[in-house]
Structure formats: structure tokens, C-alpha cells
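Note that one protein chain is taken out, while the other chains of the complex remain in position.
Chain IDs A, B and C follow the sequence of writing; residue 1 opens each chain.
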Amino acid sequence: MAEDRDRILKTMITEDELSAIEARPELKKDYRTEEFWMNVGPQHPSTHGVLRLVLKMDGEVIVDCVPQIGYLHRGLDKMAELKTYNQYLPYLDRADYVSAMLTEHCYVMAVEKLAGIEVPERAEYIRVIVSELNRIASHLVWLGVLSLDLGAITPFLYCFREREIIMDLFEMLCGQRLTYNYLRFGGVAFDIDEAVNPNAPHKFLGITVNPGGERGVDFTTLAYRFAEVFPDRVDDYEAILTHNEIFLERMAGIGYLPLDVALSYGVTGPNIRGSGFAYDIRKVDKYSIYEKVYNGTGIEPPTGEKGDCWDRYKVRIQEMRDSCKMIKWCLDNIPDGPIRSKVPRVLKVAEGETYMRIEAPRGEFGIYLVSDGTNKPYRLKLRGPSFSNLSVLPYMIRGYKVADLIAIFGSLDVILPDCDR
Amino acid sequence: MTGLETEEILSAIVFYLLSGVVVGSSILVITLRNIFRSALFLLLAFFATAGLFITLDAEFIAAVQVLIYVGAIGVLILFAIMLTRRIQDPVAKSTTRSFILGAFVSAAFLFFLILILGKIYLPPFPETGADTEGITKGIGRMLLTYYLLPFEVVSVLLVGALIGAVVIARKEEARGGEPPEVALERERKDREITDSKPDGNGLEQNDRKH
Amino acid sequence: MIAGWINSCYESIRNWWVACGIPLVWLDIIRAILLGIVLAIIVVVAVLILTYVERKVAGHFQSRMGPMRVGWHGLLQPIADAIKLIQKEDIVPEKADYWVFTLAPFVVFVPVMMVLVVIPFGDHLIVQDLNIGILYIFAVSGIGVVAILMGGWASNNKWSLLGAMRSVSQMVSYELPLILSVLGVVILAGTMSMGGIVEAQRKMWFIVYQPLGFIIYLFAATAEVNRVPFDLPEAEQEIVAGYNTEYSGMKFAMFYLAEYANMFIVSMIGATLFLGGWQGPLLPSPVWFLIKTGAMVFILLWFRWTFPRFRVDQLMDFGWKVLLPFAFINLLVTALVVII
Partner (left out) sequence: MALKEIIEKKEIEGVVEIEETPHLLILWFEPDKIMDVIGILRDDSELSFDWLSFLTAIDMKSHLDVIYLLYSTKHKHRICLKTSVKRRHGSIKSIHELFAGAAWHENEVYDMFGLRFEGHPYPRRILTAPGMEGYPLLKDFHSPDFIVSGGVSRKPEKFREK
């Protein structure tokens, strides 16, 4: 025990923290076997990147947990102060690389708000389309990895098969598959009409689009077809997971997150909706054209009832279906027009401060931007949803088993670069 | 050298080899300082004993020996060592103290064993025929006819042990007040109350839905 | 046919041996050694093929191709893997118990080889038809647990230890339903010898009379060989790799080999007990045996690539509260039917 303690002390937990843990009221000593410390990560198959959880265990039961983050800290806040507004944009892709379009969207909107830049409506539509596509891609990563963590390997590959289509779509659009750098101040970089895949007919795993088409498949056709077909694929995932008794056993009734706790910890996104609170920033803040989208499609944010892993899972599954509807609606109603407004090459933002937030796949992704009137931000604070979502983990996993830790952590959908920034 | 002699010599070699393993590993069991290793040697001794049974054409007994002693009891011992000893200590020591007392008890045990074995009247094992084909059947028939009473006594003893184990396990629970799962669940609930902030604005859950 | 040929060969060698005047015992010893080598080769080849099949099946389950690069349709992939594993550095952790750590991968192989002795691969193709065949199999397969315990404990790694503990508690709880499920077959066949059980199925496979027993056997056997959904001892997402976390190179390969061999053996036993063993029309008997074993293996693969994993306590609950009572009921009903 002493050895373990020393070793863990050497690697970052402070003395205070350790004594705080050891002073916690413990269970009755009668049936308690010897407790021991265990390290999960930073290199562990299911910590999704480099997270380290220091667990205090009693057999397989977790008594306490201290998450250690910062392994991916790259100082994105500091970097913003050293780069101009334009230069900083590509860095944002690295904040949450699974949903880079959405982080870009947030930053671009924050700067536009502060600099008073108007955005053409067509560009807003395109932004929503790519955002929702990226949300589906992000949820697919979550679903695949969650099922992988629970031991089901096949759904993981199914999910990535569909994600591949989205990646291809983005590649057609901006040439990148992960870090897009696609959005611009005052619009987007390229029009979706210009996005064409010359390798026609394009066949994506059964989705045959525009067979024999001469100029290849264009983005609109393929994205629309994808939005049509994807709900069937979600049915497939549900067939292999939702209707599986073992999966249900592993997810239902595990990792309760009561609503007041979630609010107190600042948990956002599908996690808080799983706790029964329809708090969707797309709907609440009505940024971009989301008000129209919600009115047009009549979608209501899905909510869970109990706040266990199962509810969070169901919420995300439903969100994927909803996103498809949104994409279809946007593609149906997209107006013609310019995709970018005139923005000076050297952008100087007026003095002031603002907070802009969006509904990222993991929750509230916010940017607090302070400008001093120069071409560089004076202070830029990224509020990553994973940071707050992860901080509630110790609360949630106390008293559960290691196997449940995997399910709970998986259901929270934490992305470490987003957490460490 | 005739074939028969070779066979005899071979079986003698096998017998002494197995006996050597049994005796040697038994000695190692009590002398080794590393308790995990000594438990492993105990298993080896059991296994070699099964080999001895095979040389006596008692295949059924050999199989049962391996099944119960190696597969069940031995594994249970290893498991218990891993659970009770300091977790993660590769050099868990066995403490062989009071050598003289141990020797005395062993000697006394041996003495009484010889005494009893010499005095006791064992009913002659009825002839089942030289073939080993029906040995399992034979044992089964014997157990349920000729040795029915001892068999039933042993069964009752085992049932008693089983019930005793259950009772002891239940007692542990009763002392703790509640089974671990319940206690953990209760404690989780306690923590929920203390950890979470009181809901200040007095909102009901439903009010928050937009 | 094959058995007849082998027997005639053996007879002629035997005659020549007797003519030379050397005691027959020596011939028996040589025969035993040769058989051991043959069985070892069978195991290795079967495992190599099995790894390839598993990857191909997995690939097609997941709508991808599986190995395609090494050889035609990746046929040489297992050999490439084997070469890779042989080349790997053999690491023994500094604080590990060296001897136990080194011995464990070999001990895990003992039951594999021993079980193969009593399996009827075809008509009269059986090394030694023990009259306590099934009992022998269960007795011997218990040794595998010891090896896993040794490996997990000697690695001096908490994940290994957890994996070993899980493995033991799992095997102890699934051994009972496994044996009970097979007892139904024993009652029907009236013998414990594997050859005898195959003979008893000449009219009808036992799966027809023992459907419940077969299902229980399938679950319990899956748990015994640590396959999904019961692969808790090596659940990599939870406890890294369980008992073989610290193993590398050939030692890891031995564990791996034993695991796949166990899967194969479990399938062979299942095919023998419930699917009529080597019996079948037209085709030679070993081919039939292989087909039936393959079907069992396929079911196990199917499980693996479809199901998520149980949690430890759920696994225990399933074993003790579902499988065991059903196994008892099955046994009771079978016994009553046979008596009446």
C-alpha cells in the first residue's frame, strides 16, 4: 500500500487529494477486503486517447477515482493570443478533432459577432449541413467505440463504414477528412455545388448514386442520398445492439446521473438530455438558421428518463436520426446566392468581448473572446464540453465495477483533446 | 531379456518416478518459503498421485483424483492465496513455525493410522471380474448396494458442510447488516445527497423542459 | 478405411518387430511418442487454419475482406503471424516470479494434448478409447485453470491478477453446468467412452434427444474457453489483456495457441457428443467429423462477432441461476425417461 501510495504521489496526485480520498467515509469494515490502487491509462485500450484514471479499488469495485488529464494539453488558449484571427482557424480543428466542423463553426460565429460580419443565408445553410453531417460522424465514432468497449467488435466496423461516407463527403468538399479548415469568416470556403467526385458512378457500400453520371457525383446528391439511407443503417445498429439482451444488461441501470448533479457539474449535450432535461443549445440559443430548421422539421430534442447509460445511448441514437432529417430539410430548402460576404484580408476586430456557444456533439462548446482591437485575440477561452463532462466521472463511478467504468465512461462520450485543449 | 521382464522393469521405473515426484513435491510443499509455489507443488503431488492410480489400472479413481484435487481443491487453494495474501506480492512467504510440534503431530497421526489400519476389518472387495471395462459401472453399483450406508453417511456429511458454509456466509452478511451490493447502493445514495448541491431555485424537473 | 490402412501398416511393423526379437514394449513407447508428435502437429495446423478462418469469417461478418495480402486471399497470413511471434522479444518482467512465469505457457498446453488422446477423429481413428473418456476430459481440462492462475499471479501485474481471478471464478462456475449437460448424453449412451457414445448415435444424433443439454453445453463451453460473450478474463477494454498482459513472443503464442486449440477441442467434443461424431453417409469419416467440428467452431465465431461482453456478476448470475438449474432439470428428465 505504501509503495503504491508513493508511486502514485510521484506521478501527480497531490498530497491533499490523496488524503482527501483516504479520509472519505468508507464502507463498513466487516466485509471489506484489502483496497488497492490501480492505474487505468494513460495507455489503456479504453480511455480513448490519453486519459489516466487512478482508481482506488476494492476487488473489482471502484471505491474512488481521480482522473488525470492534460496529456494532450497543447495550449490552444495561449496559441490564440499569438496568432491572427485567420491563422488561428485551423488550430480549432484540433480542439475536438472528431467534430472539427462544429468547433470551427463556434469560433467563426464568435468572431463574426464581435466584428459585425454578415453571413449570406446560403452559407448558413451549408454550415448547418456540414455541422449535422459532422455530428453524425462524431456520434458514429462514439457508438462504435462504445460497442467496442463493451466487447462487441462488429458494430464498430459498421459505424466506421458509414462514417467513411461522411469523410468522403467532406473530402469532396474541402479536400480534408479530419481537420477541415472549411469555414471562413463571413461564409464558407467552397460551395457545395463545386464539390464533385470525378470517380463516377460513386458506389458507397451499397449506396449507388447517379449511376453513369457524366460529371461524377456531386455533394448534394450524395449527401441527400446518405441522409435518406442512413436511418436504415441506424436500424441495423439498433438491431445488433439495442435489441441485444447483454447490451441492455450492460447499459440499463448503470451510471445514474441525476439532473441536479449534472447541472451542478456543468454537464451538457446528450448527457444532460439523457438525464431528462431537453437542453439543446441549437434550440435554446437559436443560432445560425437552427430556428428555421427546427420549425421546418418539427424536431424536438430527445430526452431520457432516468439518466442512466441506456438513456444517454438512446438520446444519441435519436439525435443521429434527427440530424438526418435536418440535413434533408436544409438540402431541400437551401437558397441560391453567395457563399461568402466581403471580409477584409487582415481582419481587425473591434474592441469588446463576447461568448458564443454551440451544441457540439458532446455538449456546449463555447468560445469566450476578448478583443483589444488588434488583429489578434487578447484572450480566447475555449470551453470544451468534455472537460465538464469528465469532471463528473468520479461522482458517477463510485461503487460500480471496472466493467461498468468502461460503460459509463463510454456513454459520457469524452474526447480528450477537447478536454485538454 | 524377455519382454515380460522389460515390462516389469518399466513399470517399476514409472512407479518409482511417480513416487519420487509425490514425495519430493510433498517435501517442497512444506519447506518452500514462497507460498504460491508450494501450493503449485501440492498440485503436482496430487497429479502424480493420479499417475500412481493409473499404474494400478484404477483409471476412474485417477480421473476423479485429478478432477477434484487438482481441478477443484488445488485451484481453490491457489485462489484463496491470491485473495488473502497481500495482493501483488510475488514473494508471499509461508511461515513454517513450530517445527517440533508439527513433527510430533505428524508422527502421532502416522502411528494411529498404522494402528487403525492394522486393527480394522475391511470387508473384502467383491470380485467384479478382471476386466476394467465396467469399472465405472462397478463402482457405481457398489456404492449404491454394498456400500450404501457409508455412501449415504458421506452424502449427509457433505450436505451438512454445504449448509454450514451457507450459514457461515449468511452470518458474515448479518454481521455487516446488509449485503455489499445493498450497502454500496445505499452509500451511493448518501453521497448523492451530500455531494450534490441543494436545488436552490426550487424547480421541479418538469419545469426545466422548454 | 484410413484406420484400416494404418492398422495394417502397424501390424506389419509389429510382425517385423517380433521377428527381430525386440520386446514389444519398446514398440509401444515409440508408437506413443510418434502419436504425440502427430497430435502436436494436428493441433498446430488446426490452430493456424483456425486463426485464418476466424479472421476471414470476422471480415465477412463486418463487411470487409479480412486478410488479403499474404498469399492468395491471405492464405499465408497465419504463417506470417507465426514467424512474427517467433521473432518477438521474449520479455519477463523484472519483478515477475521467473520460473512460474516461464512454466505457465507450457502448463497451459498439457490439457490440450491430453484431451486429444480420447477424441475419435474418425472410424476407429482414436488414440486410446478410455472407458472413462468424458470424465477424463473434464478432469484434465481443469489443469488449464492452474496455468492461467500461474501466469496471472507470476506476472506481478494487477491486470493479470484480475484476469486470472476472473478466469478462475468463471471456470469454476461453468464447469458444473458443463459436466451436468454432458451427463444426459452419458445416461442415454450408457457409457462414458467417447467411441461408445459415437456408436450409440448410429440411429439418431443426441442433439435430437438432448436439445437443452446441447444449448447448455454450448454456453458453458463458450465460457470455458473464454470466448465472447464470456471473454472476461482477457477483456482488453477492461483489464487490458487479463492474465496474458505481460506475455510476449513465444510465451504469448503458447497461450494463444492453447486458447484456439481449446476452442477446437470444445467443438470436437460437442460434435462427438451431440452431432454423431464421425458418422455420416458417403464421405469418409474424418471429413464428416471435420465438417461437424467446423459447424461448432463457426457458431463460436458467430457468437464472438455478434455479442457484447457480459459483466462479471451478470456472468456469475447466468451460470448459477440459469444454466445450472436448467442442467439439473435436463439431467433429471433424461434419467426419468431412460428409467421409464
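Rule of thumb we're sticking to: contacts are C-beta pairs under 8 Å (C-beta built on N, C-alpha and C of every residue); 3 or more make two chains touch, one makes a residue touch a chain.
As the structure is a computational prediction, the values presented were derived from the model and not from experiment.
Participant: Using the document's definition of touch, tell me which of A:P42, A:P90, A:P120 or A:G266 contacts the absent chain.
Facilitator: Answer from the full complex: A:G266 touches the omitted chain.
Participant: Taking the full complex into account, find the residue in A:R177, A:K348 or A:R379 that is in contact with the omitted chain.
Facilitator: A:R379
Participant: Among A:Y88, A:F387 or A:Y400, which residue is in contact with the omitted chain in the full complex?
Facilitator: Checking each option in A:Y88, A:F387 or A:Y400, the one touching the absent chain turns out to be A:F387.
Participant: For the chain that got dropped from the picture, name the residues of chain A it touches.
Facilitator: These residues touch the chain not displayed: 11-14, 16-17, 20, 69-70, 73, 75, 77-78, 81-82, 113-114, 261, 263-267, 277, 279, 284, 352-355, 357, 364, 366, 368, 370, 378-379, 381, 383, 387-388, 391-392, 395, 420-421.
The criterion applied here is as follows: only the chains that are shown with their structure count from here on.
Participant: Please identify the chain lying most centrally, where each chain is represented by the average of its Cα atoms.
Facilitator: The chain sitting closest to the overall C-alpha centre is C.
Participant: At what distance in angstrom does the C-alpha mean of chain B lie from that of chain A?
Facilitator: Whole-Å distance between the two chain centres: 52.
Participant: Mind checking the centre-to-centre distance between chain A and chain C? Centres are C-alpha means, answer in whole Å.
Facilitator: That pair's centroid distance is 44 Å.
Participant: Of all residues in chain A, which are in touch with two or more distinct other chains?
Facilitator: Only 36 qualify.
Participant: Which positions in chain B are in touch with at least two other chains?
Facilitator: Within chain B, the residues that touch at least two other chains are 83, 87-88.
Participant: Under the touch definition given earlier, write down the residues of chain C that touch chain B in their complex.
Facilitator: Contacts found on chain C: 23-26, 95-97, 99-100, 130-132, 135-136, 138-143, 145-146, 149-150, 153-154, 156, 158, 161, 164-165, 168-169, 172, 175, 192.
Participant: For chain A, which residues are in contact with chain C within the complex?
Facilitator: 36, 38, 44-46, 60, 147-154, 157-158, 161, 205, 240-241, 244, 246-247, 249-250, 401-406
Participant: Considering the complex alone, what residue numbers of chain C touch chain A?
Facilitator: 58, 61-64, 158, 162, 228-229, 231-232, 235-240, 304-314
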